[in-house]
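With one protein chain withheld, the remaining protein chains of the complex are depicted in position.
Read from first to last, the chains carry the letters A and B; within each, the first residue is number 1.
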Amino acid sequence: MNFANMTDYHHFPIYAIMVLFLGAFIIAASGGKPSKNPNNPAGFRAWIALIATAASLCFLAALIKPVMLDGEVIAYWMGSRGISGGYAIGIALEVDALSLFFALLIATAVFVSAIYSIRYMVHDDCVPQYYVLYCLLAGGVLGLVLSGDIFNMFVMVEILTFAAVALTAFRTKVYGALEAAFKYLVVGCMGSTAILTGVILLYAQYHTLNLAQLASLIPGTMNNATKLAFAFLYIGFSTKAFIVPFHPLAADAHGAAPASISVLISGVLTKSGIYGIMRLTYFLFQTMGLGRMQFMLVFIGSVSMFVCVTMALAQHDFKRLLAYHSISQIGYVLAAVGLASALGVSAGLYHAMNHTLFKGLLFLAAGAVLHETGTTDLGKLGGLSKKMPHTTVLFLIGAFSISGVPPFNGFASKWMIYQASYQKAVDTGNIGFLLVTIIALVTSTLTLASFVKVSQSVFFGQLPKEYENVKEVPFGMRLAMGILAALCVVTGLFPKSVTALLTEPAAKAAANVGNYITSMGFKTSLPAVEVSFVEAGVWEPINWLLILCIALLGVTIVAVAGKYDHVSETTSENVETKYQLFYGGEENVYSQVGGGDLFWGFKHNWRHYFDFMHKLHSGVVNDYALWAVVALALAIVYMMIAL
Amino acid sequence: MIQFNYICSFFLIVLGFYTIVTKYNLVKTVIGMSIMDYGVNLLIISIGYNPGGTAPIFTAGELTRASYFVDPIPQALTLTSIVIGACVTAMSMSLVIRMHETYGTLDTREIRRLRG
Partner (left out) sequence: MTASIFLNGLQYLGYILIFPGFLFCFLCGMLLTGIDRKLVARMQKRVGPPILQPFYDFFKLCGKETIVPAAASRTTFLMAPLVGLAALVVIQLFIPIRGFSAFSGMADIIVILYLLLIPALAAILGAAASGSPYAGVGLSREMVTIIACELPLVLVLLAIARTVGSAMGTGLCFSLSEIARYQVENGSLITKLSMIPAAVAFAMVIPGETGSHPFDTAEAETEICEGMHAEYSGAPLAVFKLSHAVKVLTMTSLFVALFFGGVGTGITAVDGVIVFALCVAATALFISFVHAVTARLKIEQVFKYYWTVVSGLALVSLVLAWYGL
């Protein structure tokens, strides 16, 4: 093998996966003894993980030009064993724009989280083992999205589930970590089994495991066994995406895992589930043309977004709240993808990307709070903005993004989702899709409400006595958050460029299944499809921002000239009465309005709903397993009837 | 008679589901997961079975169009699946041990600190 051959970009996908597994191997082989440096107990292993993730990201970034811009589909046979007698006998990687899109998201999140981990994991034991699992998890997810072979997808699902469960239980002393890991393992294992069963049923029918070949064979030859396989596969990937009814697992797992892992579970694992569902519905079975299939995905997406946002409103733990929001946003993605229109898919993918960015940022901010104060209980925190100003600003950027406040990225993608769903409603004349628009809009406001709650009860309000000495987090952690925050702003300000560069090629790939099949060397009668992305509304974030800046500048100049803040505050203990808070003549005591007491007016009207939901999410693993079984049964029945 | 294998395998999978859903003992939950796994393994191996086929081991010269053997791929898949199943059991048992230390019980109804 000569060098020129090795640098051919067709090898890059496998390199991207290999460096991560290689990193895991080297870290594991170097033994588990922590180094003596108190600022980095993992020693060089942390740097290996960082380099591996960075290399992986670079390899994938190098593919943007050929795959995204030129529209090439990279078909890569491992060991050059390809097709023989019309059947795929080798193991394949197949990278189209959709795969690459998800792979880029994953690699970015993994890289940023690795930067964060170095300083964040300082106080933990077993940090070397952490990095082994970390690289395994990253490699597993990347392998899943780049694989062209359905059994390999299953293997990667198992690797990532394993690593994720181990990392969830990693801080065994954290309240409920073991329990969360066990629940996740049980239901995740049911999901994996479902995927394996689906894979085997497909193999029994078509005697191949190659995705492209399956995609060329399945449509038109659907029988009950294929439908059964579809139901099993769908439920399997649903457990990975944590969509309803698997959302309680996400809440438990995200809450218990270290923040750097929560980023991966919410930003990366859920994406792998969404990717799996998209591969199934758009490519393998090509069922997205059916109204009933669209209905199913959109329905589940809408239910996810609404149920999880209300669950989040009722939470009093920072990370659990974020976890529920995570699934709520995944609901947006699923609903948009389920619309099966070009704009819908593009919007869904855009939102998936934004979700990785802002959710990662928020979890890292939660991790920063945990790192400094030792708790994430909303009832105990408060007033941290005076002690951690940078974290506060970064958190607010994340919070504005997820709540869809212009001009941040959450708004850009949600805005496309509203248009796509309303457009779909008008095109099909189906008032049900209109409901999706309304639910999405209302959910967005509820999301804002719960982030107001977080900012009031963590960063603003009054500072409790025990956190007087809290300091800002180390630079390494702020750097990681800063990268994500910058990406949140940039992707929000340039929606046109982002869609043109990333999401529209991916959406086109989802529409052009024929290309996916022929690139691998199989025959298909599917024609090439031209797709166009028509938007109904207008939104020019750059111009708006420009005007706002001019306006703000004007106001500020007037304000400063008018000696707006000419009186300085006093911060010493014996402050004059006039600098103390107003208590209506009562004694000045610590009186933070707790997170649980906010939005009473809303909760009171919905109290029956909240009581019901609270009882439903009982925390007993048997119940969650039962939900999984019922979901599987319903999926099977629905597929048998609908397809 | 291969249908019997299929029925059995799905029976095992459903039995596994049943065990996980109805048994409140953590160890029994783990047993349920294993049963589920065995069911799938049986299904895989049954799918690759050809009545009267030989073992799929040939040198290049021996392999002809007339060779009649069982499908080797599901066997390879089963091996993978068995390994994964063993890992799942090991991992869940280790979690069960730690949970027993922390909570002092194996009853799933009492291990529910995270809820709502």
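Throughout what follows, a residue touches a chain if its C-beta (ideal position, glycine included) is under 8 Å from a C-beta of that chain, and two chains touch if they have at least 3 such contacts.
Because the structure is predicted, anything quoted here is derived from the model rather than measured.
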Among shown chains, those touching the left-out chain: A
Residue of A:Phe237, A:Tyr275, A:Trp415 or A:Trp627 in touch with the missing chain, whole complex considered: A:Trp415
Contact residue for the chain not shown (choose from A:Ile14, A:Leu290 or A:Ala449): A:Ala449
Which residue of A:Tyr9, A:Trp47, A:Tyr175 or A:Phe599 touches the chain not shown here: A:Phe599
Which of A:Leu69, A:Ala225, A:Val529 or A:Ala551 contacts the chain that the document leaves out: A:Ala551
For subunit A, the residues touching the chain missing from this view: 383, 385-386, 389, 392, 396, 400, 404-406, 411, 415, 418-419, 422-423, 426-427, 431, 434, 437-438, 441-442, 445-446, 448-449, 452-453, 455-456, 459-463, 536-540, 543-544, 547-548, 550-552, 554-556, 559, 562-571, 575, 578-584, 591-593, 597-602, 604-605
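Please note the rule applied: only the chains that are shown with their structure count from here on.
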Contact set on subunit B toward subunit A in their complex: 13, 16-17, 20-24, 26, 29, 33, 36-37, 40, 43-44, 47, 71, 73-74, 77, 80-81, 84, 87-88, 91-92, 95-96, 98-99, 102-103, 108-109, 111-116
Residues of subunit A that touch subunit B when the two form their complex: 151, 155, 158, 162, 165-166, 169, 172, 175-176, 178-183, 185-186, 189-190, 192-193, 196-197, 200, 203-204, 207, 209, 251-252, 255-256, 314-315, 320, 613-614, 617-622, 625-626, 629
